[in-house]
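For reference, the structure discussed in these notes is given below.
With one protein chain held back, the other chains of the complex are shown just where they sit.
Chain lettering (A, B and C) follows the sequence in which the chains are written, and residue indices restart at 1 in each chain.
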């Protein structure tokens, strides 16, 4: 078995682990060094560092401290890596811890981050998912069991100082355009809860003050939340600093395209087995700005779908111009209304669309003024037949079970 | 063989055919009647009604009259269909005409509709695609040959008068927000070039004045340009008028998600073989607002992909808030830059991404402020190995071949 | 559209068409010539040349003259092809004739060829399949509709004189080992019903006397009945004579692995669109003895299967040594018994397994003394749920419909 170069302890705080960090900054020292060709294992906290529990209350989701996220394992230094190279990463495997066979999904309160449908679901709710080998099911959402496309929600290399500054400038500009907005338009550097790995003292304070938050995906990849970047995938990452500095976290047992519930997919702690190689000067050779990747040969085959369309006319009937975000929201809302006909609550349906391997396609983006997006719901995840027929649906899901909700206080 | 209930003549104008129309209006008389359970064949002009030619000049694309599009065959009336029903449509097959074994793709001049990348490709260009059975290749884009997912870009039922009015009001409101914009924000009713099927005289004039343009997808489906709605698919359409009134056109030999080139996919004339059935009162039974569908069991298997990421920071470095449109544009631009390393021109790469069965996924839409979109490029459509390796790419495509361009006059 | 270089007339006898033949012999003159890189269309009779009719009697299947089969279109000569080359054939498309939208399946009387289960179904029976675009269903087997993997059952190049002699010698030796057997162990040359294309007079008589029958697959391919050699596939054929001489026929709308019913798949008349190229000296370069091929990117995706196992213990309980034939027969019989629980007759189930895209896998061939074979039944071809559940099956298929049977006279 490959060496585990970063270990974590689920029973202690991630702040106590020097091989963990929660901000992006080029000064964070390498947590471990490997060579091109090496494969190795990295253990990861769940993205919140243990703030969410396997219980039937959503109070923890409501009260979560989002300034702490995401706890990443790394950075892993790769000998010989230089700015301009491509770091080729094979995800050889991902797994759970024997003592932690569960994951969580939820939507935040609108006051604290919200989610894709926060106008419709403004208060915190949570669902817990039990893992059974490669399958998962939830006591809060009956009638479904499916195999996960297990993947890291967040993975990428350290930015250079110049890139970091560019991030901070452009995100601050957006934030400042509507600084009172709830939820905010962007997450800005915030030193109080920053964990900068092995950095300490003055160096840590300096870096913490300007370290980029981990929430958005950026040029280096980062929090892309791409469900297809799953075990078996091969990724080509841009390198910006000497040694590359690969960090990873936010493991998901399963997720739908868009990670619409924000909190988020089926979130879990676990380990990831990686192999690294270099393509020297690969960024220029292949004109690479953002990472590119090849999907895994090992992905659950859910080939029968029910597909919902949405267009860029919003819930109030207002016409938007080629807005795929609005169109996808309509497709998601259409799917939720459909699922409610089978007995699900809206919250159950919303959570399910965030967790199951649904696809979200950008189907049309030129037919002014409407964008068209489609949500692909795999029918085989249901224990009953979810397809339409002439008789109409029968409620297949027993009443009385729902996601716990924690009211804003 | 099923009856061909609507025939067309490629050598004459679609305006001469009473079973064709190019606006949406509830008063358009049924072109033909069928019964639930029937299967039948409908012939279709290409979406422009023959304005584009199989030659090596893009003048026709530059000079296209877009007020004429799309020429649809129908409406087909279904006995017993009533508002509130679902019309279940099986696409049993789609084919080309023996005498018309080619299709076209292009981008319009920015002055006349543009396309997804009109800022980067502001002038009209065209590529011609030759059909070889189930495969296609282009003399303007060497090095690729692929099987099409043949599909109708546009299919749906007639709107009710109330729905039509809602469309006109909301689109006018958007148009009026920036009436001088080029290209315009929306296409408004335009009587001069309206073709209202069998309507004539005063009735035609009235309907033409308010008939909705066919460009955007809407609640009824319409111009969704969903590549996966291909032959073999089963679609559930909302019914708004007595008899349903199903119309279809804008056949595509192949298209990538997004139909980014606007003109459009690989556009073709051809025929479509349909079967219809009803789910009475199905809209309420299943809470259906937009059409839903099941994909075909018969689709080209391109399972090896190279996947490009894009985030919602635009070409100028400006940060946008969860804007999937911007993110997908970045993914597309990243793919174009990559393909240029193999010898393609930008226009060739752009056209190829509009034509080949690429996927566009909404990968992340909650990680503020960046949306993340992915473009999935099937590697098997290339006659050479398009994947990265340590040696870097060699130009695989001979120079000197490119898409014809027609300068604005 | 590519040229149709061989045309047929369904209303006249294939014996009247000089571009058709029903024996393999190197002296048969080329029916048409093409060049490497050309694509072209060839029309084909059904394998029996029209002996079976679209009706509800199996008398035609019982009385079929099997000495006439298979009527092949060709040979097509390829300029520059020489013995030792590989002929690369792209199957660009296959289609039906507008006036012939049906196919047939059946099992012969045991006295006249029988079938895989002739001991269980010793008398002639027939099912007729209606084509609806890319789908088919049968009035004799309710409850199923599926998309076909349309393919040629028989395709290959002319043998050399030496190869022909080798075939004749080895098959005669087998035949002679049990000359009285019914059905016979092999089909030997038979001049009376031989059709040798353009050959006439003495030359024809000579060739007819030794021309190999078309029933078995051989080194050149021939009657392989491989369902996966479908439209979109690319095949590499050994070349044995100058000009290659490619002939094709026995088109199938759909077939299960094994073509167990012998008569056969869903048999049809139709056309095939081919493209040819050469790999000079390819047989030696790649050590090719039998054809090799790449499957199509366009095949129906039936990914949910119910899989039946069989071992090489026969119906009488006798132990055979690693006999895959016996093992597959048990798997087939197991599937038939299963399907009978849903209301099908044995003959319906047998015919369905011959027609639908079932897979037959050689699962284990070393675990002495039992071979293990598996039959993969795609569940999505059924209009009802065919999977096991705790309640047990309900008869889903109405009684009173069955395959016509024609008793031996």
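By our rule, a contact is a pair of C-beta atoms (placed from the backbone, for glycine too) under 8 Å apart; a residue touches a chain by one contact, two chains touch by 3 or more.
In this text the structure is predicted, and so the values were computed from the model without any measurement.
Engineer: Which residue, B:79, B:178, B:303 or B:408, contacts the hidden chain when the whole complex is considered?
Structural biologist: From the options B:79, B:178, B:303 or B:408, the contact with the absent chain belongs to B:303.
Engineer: Touching the absent chain in the whole complex: find that residue among A:139, A:181, A:301 or A:407.
Structural biologist: Missing-chain contact among the listed residues: A:301.
Engineer: Mind listing the chain C residues that contact the chain we can't see here?
Structural biologist: 86, 88, 115-116, 166, 170-171, 173-174, 183-187, 215-219, 221, 223-228, 236, 257-262, 264, 279-282, 285-295, 304-311, 313, 317-325, 328, 330-331, 334, 337-338, 340-341, 359-374, 376, 387-390, 392-393
Engineer: List the residues of chain A that touch the chain left out of this view.
Structural biologist: 1-2, 39, 90-93, 98-99, 101, 132-135, 146-147, 231-232, 273, 275, 296-302, 380
Engineer: When the complex is taken as a whole, what residues of chain B touch the one chain not shown?
Structural biologist: On the chain B side, contact with the omitted chain comes from 301, 303-304, 380, 385.
Methods note: only the chains that are shown with their structure count from here on.
Engineer: Going by average Cα coordinates, which chain is farthest removed from chain A?
Structural biologist: Farthest from chain A by mean C-alpha position: C.
Engineer: Between chain A and chain B, tell me the centre distance in angstrom, where each centre is the average of that chain's C-alpha atoms.
Structural biologist: Inter-chain centre distance comes to 32 Å.
Engineer: What whole-Å value do you get for the distance between chain A and chain C if each is reduced to the mean of its CA atoms?
Structural biologist: Each chain's C-alpha centroid was found; their separation is 51 Å.
Engineer: Touching two or more other chains, which residues of chain B qualify?
Structural biologist: Touching at least two other chains: none.
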